[in-house]
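Okay, handing you the structure first.
Apart from one protein chain that is not included, each protein chain of the complex appears where it belongs.
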Amino acid sequence: MLRLIVSRLIFMVLAAFLLLSFLFALFHLIPGDPAQLMAGDNAPEHLVQSIRAAYGFDQPLTTQYFNYMGKVLQGDFGLSNYSRQPVLDIVFPRIVNTAALAGCAMLLAMTTSLILGSFSAMFWNRPLDKGVTVVSLIGICTPVFVTGIIGIYVFAVWLRWLPIGGMSTWKHFVLPVATLGAYQAAIFTRMVRSCMVDALSRDFITTARAKGAPERTVVFHHALRNALLPIITLFGLGLGHTLGGSVVTETIFNWPGLGRLMVDAILSRDLPVLQGSIFFFAIIFILVNLIVDILYTWADPRISYD
Amino acid sequence: MTTHKKRVARGVAYMAAAATINAAPLFAQDMEPQYGGELIYAQSGEKFSLFPGRNTDNGAQDIWLNACENLFEINEDSELVPVLAESWEVSDDEKTVTIKLREGVAFHDGTPFNGEAVAFVFNEAKEKEFIYMSLLEGFDYADAPSENEVAFHLAAPFAALLPNLAYKPLCIFSPTAYQEMGEEGMATKIVGTGPFTHEEYVKGEYNLFVKNENYWQDELPYLDSIRMLVVPDPATRTAMLESGEIDRTVQISDFDLPRLEANPELTVRTMASTRQFYVVLNHMKAPFDNQDVRLALNYAIDKAGIVQSVFAGTGATVPMAPTLSPGVYGYTDMRKDGEDSIFQYDADKARSMLTDAGFEDRNGDGTIEGEDGTELSFKLWTRRGGTKGDYQVAQLLQAFLGEIGIGIDLEVMEGAAFSAAVSQPPEDAKYEMALLSWGIPTADPDEPMMYFTHTKAWKPKGANRMFFSSSEIDRLADLAHTTTDQEKRKEYVVAWMAQLLEEAPVIYLPTIHLTLGSRSYVHGDRILATDNYPAVSAWIDQEEKARQGIKR
Partner (left out) sequence: MRNFLRQFSRDRVGVVFGLILIAIYIVAITAQWIVPSDPYKTQLSQGMRPPSWEHWFGTDQFGRDMLSRVILATQVTAKITTSALLFAVLLGVPIGMIVGYHGGWLDEIIMRITDIMLIFPIIMLAIVIVVIAGPSERGVVIALGMSQLPQFIRIARGVTLSVKQELYVEAAIAAGAGWPFILRRHIWPNISTPVIVQATLTLPVFVLNASALSYLGLGVQPPTPEWGQMLNEAKELLIAAPYLIIGPSVALFLFVISANLLGDSLQETLNPKTKGQRMKREFQKFSRRGLKPGKMRVERAARAEIQR
């Protein structure tokens, strides 16, 4: 157990290190003078000079590399090209907003899929099961920007029930969370169903049934508990996936999250903000990954890692 | 120096005479303004800087005008009215203009507003080459003869000084705050004397302005606060207005107007403006230094088609004169007889002009080449949603120029990057073509003549992003700038426009109408021909707001 955590931590550090190298390379992969890129196209010459000196862009590449590492490890991603605020100050509130969106979407997806998946397995190969299968298939094949636009048209423009844009009240959460959550729920439902079908075909289920346990107990007590292990992993993996989906969802609904910040930074060529948002997204993915691995081993000690 | 009050700015006289292009204010005059409440105003894009010395973007002006005031203002009737100024005198040689300032005014940081502060702002502007300096061509230095006076010392008489001082970027910010925070600090926090103080800046989300309790006009402002949201997508803004999530918005798609106008809970105001779309051609790059090519490009664009399909036929008008629009002094219809716009659409003519200039399709790939075989294929930079219809106009330009064999790649940039990228000096400017729009905030031709096409106005100083230089056009502009004879001046303006039609420094495109949509409980807010939408005197009818079921 301890060995696992240590090895995963080493992996994490390695990943973070590669990530930083990549971000450093970003300066040199994107054509142009790195100091000018950092400062922004409109920056006066004295500012470009001071950045060149501060980041040592005039020094050899290796020196630059270590300097950059040092800066980033101190949390210094520089200033936004345009608003001239520290990147950290811009990114942190956005992380909270993205977490709120992804968290709610995950909750929605988990509850929906557990309910639908279990019932689907319970009524295996019956009309209910087939209906759920078809609906979840449709869900998987419809990208969030299609569901989002249709949602906006129906609920905001046509019926005028729900607001769009921003996140000031709970009503603002409904459409983005439903859009992102529904897509995730479709994926989860299929897998929860598979896990449950599998669990229900086991010998101990037959035994339980033979003992005369009611079907509800069989499904929700015996089968679900046994299917829970893969399902937990699945949800863990799904969290990373949901965060990825939030990029598009945030753009559709003008959600002030990290994903939209990243897209805006690309379209506005704001390299420091772009680096900051990539870095924090990546750190979140690495952390999620670590937690899933540890959770899984903890839940089932028979799994060992090489 | 004469001591009697004299109207130096000849601009003022004719501006009062100029056609009033405003609709009458729609708010009920007989209603008593109510205090309190927050106004939520959604705007298009994010601004790269809120520091007036570095940004002349109209959306940004709408943000800082809440906090930062000018000496003068041009009102709805295109009249020049004093704001922070009280009166002015001009010396006999017309080289010194002394402005008496309002007393008892303080900046938001508590420092006094006085002659020294005003002089500092303009001396600093000259020294640091603020973006608007070409508007003050001839300005030498400013000083403070007394506590409440500022004197502008001019190298040469300068007709449009006062109307130019009304241009929003020339607002008076606090020198103390500026010295403490620098330009960079001011980019996100503007400190002036205005009715609202700038409380919060959240990048990409909103700007919050809170009532200035010490405002020099005792009754004002009515609102407790103004929250300005960044909502890039016009359809989203429209839907937000309809559902009551926001109180007002601008740059609405013209296709949505009939629906909004039919809604009794909304007020939609539309007015003609001086805002004309145009395509910057970078004359530093071949073949845009070739006058024949530029003329051909102008003929290739179906201006009426753009008005029809991007602006629903009602939201814009075809250009009838280069750069100037009705309402600007000296404006004259420059169309040829029987033509619907200047450079009336004629693709065949454009093609043959290009052929005559040595550009034709030599290898049969559908794109034309010059004599040395280089393809006429360019990048067109544009914003998306900065000004209504910009991205759609860019797509149509791509289609029209494709028709005559010129390849266009669109490069879409978010507002801040775009403003920055088209504000470069000639050696750094990377664009070949860029779609922009141009308004004349002073309603005076002096601004476009000195700031737009003059050789002295090359970026980064003015707005001559084409790096266009014509001795004849400069000569006419200089004559108009210094003459005191109004008839003569008008003659120069017309000659200047005629010369522009000869040389075609840019591609001329339609002039848009301005639209302001607001909830019907918002009163007292204004729409100016300068494409500004000040909400400083706005107030909210709380009863009506509650009746509409809007709880905020």
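Things to note:
Read from first to last, the chains carry the letters A and B; within each, the first residue is number 1.
Please note the rule applied: a contact is a pair of C-beta atoms (placed from the backbone, for glycine too) under 8 Å apart; a residue touches a chain by one contact, two chains touch by 3 or more.
Since we're looking at a predicted model, the values are computed, not measured.
The residue from A:Met110, A:Val247 or A:Leu261 that touches the chain not shown here is A:Val247. Only one of B:Leu50, B:Ala67, B:Ala151 or B:Ala239 touches the absent chain when the whole complex is considered: B:Ala239.
Residue-level contact of chain B with the missing chain is found at 233-235, 238-239, 253, 255-256, 259, 302, 305-306, 308-310, 384, 392, 395-396, 398-399, 402, 409-410, 412.
Across the interface with the omitted chain, chain A contributes residues 11, 14-15, 18-19, 26, 29-30, 137-138, 140-146, 149-150, 152-153, 157, 187, 190-191, 194-195, 197-198, 229-230, 233-234, 237-238, 240-241, 243-245, 247-248, 251-252, 262-263, 266-267, 274, 278, 281-282, 285-286, 289, 292-293, 296, 300, 302-303, 305.
Criterion: only the chains that are shown with their structure count from here on.
Separating the CA-averaged centres of chain A and chain B is a span of 42 Å. Note for the complex: chain B touches chain A at residues 42, 46-49, 54, 184-185, 187-188, 201-205, 229, 231-233, 236-237, 239-240, 242-243, 245, 412-417, 419-421, 423-424, 428.
Interface residues of chain A, counted against chain B in their complex, comprise 40-42, 79-85, 90, 93, 152, 156-157, 160, 163-166, 254, 256, 260-261, 264, 267-270.
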